[in-house]
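I'd like to ask some things about the structure below.
A single protein chain has been removed from this complex, and every other one stays in its place.
Labels run A and B following the written order; every chain starts at residue 1.
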Amino acid sequence: MSGELFVVDNLTVTLPTSRGPVDVVKNVSFTVGRDETVGIVGESGSGKSMTALAVLGLLPRGARTSGSVRLDGAELLGRSDRDLRSVRGNAISMVFQDPLSSLNPYYTVGLQIEEMYRTHRGGTRRAARRVAIEALERVHIPDAARRVDHYPHQFSGGMRQRVMIAMALCCSPSLLIADEPTTALDVTVQAQILELLGELQSTTGTGMMFITHDLAVISSIAQRVLVMQAGDPVEYGTAEQVFSDPRHEYTRMLLDAVPRIDDEVLS
Amino acid sequence: MMRYVLGRLGGVILILLAVCLFTYLIFFKLSPDPAVMICGKTCTPERIDSIRDVLGLNQPLLTQFWDFLSGIFVGRDYGSVHCSAPCLGYSFQTNESVWSMITARLPVSITVAVGAAVLWLLVGVIGGLVSAVKQGTWWDRSAMGLALGGVSVPNYVLALVLQYVLVVKLQLLPFPSAVPFADDPLLWLESYLMPWVVLAVGYACLYARLTRSNVIDTLAENYYRTARAKGLSGALIMRRHALRPALTPITTIFGMDFAGLLGGALITETVFGLNGIGKMAADSIAKNDQPVIMAVTLLAAFFVVIGNVVVDLLYTALDPRVRVVSS
Partner (left out) sequence: MTTSPALVEVEEAVPSSAPPTSGRRILTAVTRDKGALACLVFLAIVVLMAVAAPLITNLSGWGPYQFDSAAINSDLGGVPHGSLGGISGSHWFGVEPQNGRDLFARIVYGARVSITISLSATLLTGILGVVLGMLAGFYRGWVDQVISRLMDFLMAFPALIFMIAILSSLPSGNRPVLLVVVISAFGWPYLARVIRGQTMTLANREFVEAARASGAKDSQVVFREILPNLRGSIVVMTTLAIPGYIGTEAGLSFLGVGVSPPTASWGQMISSSVSWYSVDPMFFAIPGLFLFLTVLSLTVLGDKIRTLIDQGEAA
């Protein structure tokens, strides 16, 4: 499938630990098309976040990778840090789990969006500020023109994650990696963020790699699903396939652990 | 904000008053009678009595204390001697008002403190930074080992070692003396070099260790990872997302350390014979010149307390999280 936007082929990540090198990601392969959302599911330690960090070359010191990661046909693995900078935030951007600690407390959210925009697109501070305000408006932050000068701690959890998303999308990336973006949030806020991501994707056509441990979240947003366990890809297919007819025992176990919709209503 | 500042200033005045009263009680109650001290060897009971009268020592304690306090603002008279407005007392041993003794020596202490501070900030912060970036390398391990050593050298020991090696043996430097800068800039530099180094070494080592651990903690922060994921340039990541958060807490500590030194680096000044506030304190203690001891204690407490307030205000300016939200 040469027309795919993003291809991960046989990716293996090895980390040095005190007990010797450990493969935290083993032979993982999947693809993400334009406009498509691929969910990567697994428990903590299953290697799903490491997969995401490997894509951007952000692995901890001493990590080794093998296999291939291609965006629009261009190989990303093995490129130098300097070389990857033009990709990070520009062609591929990332939203992290904990929005409070992921934003620098010393700078206004506006500046943190502006610095990224200007790094990739250049231009004056004033132009970048307009972009920042627009980006905040796009993620439905009320009174964006004023909020742009606020610091992260002045926002609520959900609003902070909106800021992170606004920042991630300000350079119109072709791939967005969302690493547990809703885990730290309340259930109602979670739903709002998911809705927002879906809405933004339909207007921008960005491909999305959505990482979570929560199958309920995946079922509402992803078209394809990759299930990981202890670094191994255990199941890969369309969301329908995986959810209606789980082939692997581990997937069945994960599915059993998800509360049914009627349970939720009752509780 | 205004209320906060006023509240803090109120606190400052209370603490200074408490320091004043405490010092006053200790020195004027516990130590030998100043009148006897002033009177000297050829002394008669009548003379002692008249000296007591002039110093106000026959008054009740609180009245004496009040006289001392009001002297600071309006000046006071000791018999025929007048001590004008900021009157922190009068030394009958040197026949000088304590205020003029202080103002004459303050420049030396400030020179010592500022020079040392510049030195230890440069060496400590840069050393700590390099160590953090090269964490775990040969450089990092030796620098941190050296820093532990530097923290452990008492500064008078270091002073004597340097003096022995540089002045006595190698004759590279002159014996330190408080040469004014305008007289001979080169000699000024040479004279102050050792005191600066001696005073700076301990602090530099502490700051290096502190900077290193702060930077390492910051590099593990999620926002540092975000900054990298954003594709920012190395310099921008370093400046905004590593240095600013890592160094901000150090300003607080620096403010307090520096304020502490303005009241005189007692040991360093004494060892090198530099005529600053610290040496004056040591000399007055040796001579039991109470008004001077008292004034130096107060002055040092004043610097520490003011330093505290300045640091707090600075911190609110530097760290948005502690800033009082106005709306």
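Note that a contact is a pair of C-beta atoms (placed from the backbone, for glycine too) under 8 Å apart; a residue touches a chain by one contact, two chains touch by 3 or more.
Please read all numbers here as calculations on a predicted model, not as lab measurements.
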Checklist line | Contact with the hidden chain (one of A:G45, A:G78, A:G123 or A:G205) | finding: A:G45
Checklist line | Residues of chain B (touch criterion as defined above) contacting the omitted chain | finding: 11, 15, 18-19, 23, 26-27, 30-32, 145, 148-149, 151-154, 156-157, 160-161, 163-164, 168, 260, 263-264, 266-267, 270-271, 281-282, 285-286, 288, 293, 296-297, 300-301, 304-305, 308
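Keep in mind that, in the parts below, only the chains that are shown with their structure count from here on.
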Check: What residues on chain A touch chain B, complex-wise?
Finding: 56, 58, 82, 84-90, 93-94, 96, 98, 101-107, 115-116, 119-120, 151, 153-154, 164, 167
Check: Along chain B, where are the residues that touch chain A in the complex?
Finding: 221-223, 225-234, 236, 240-241, 244-245, 248, 319-321, 325
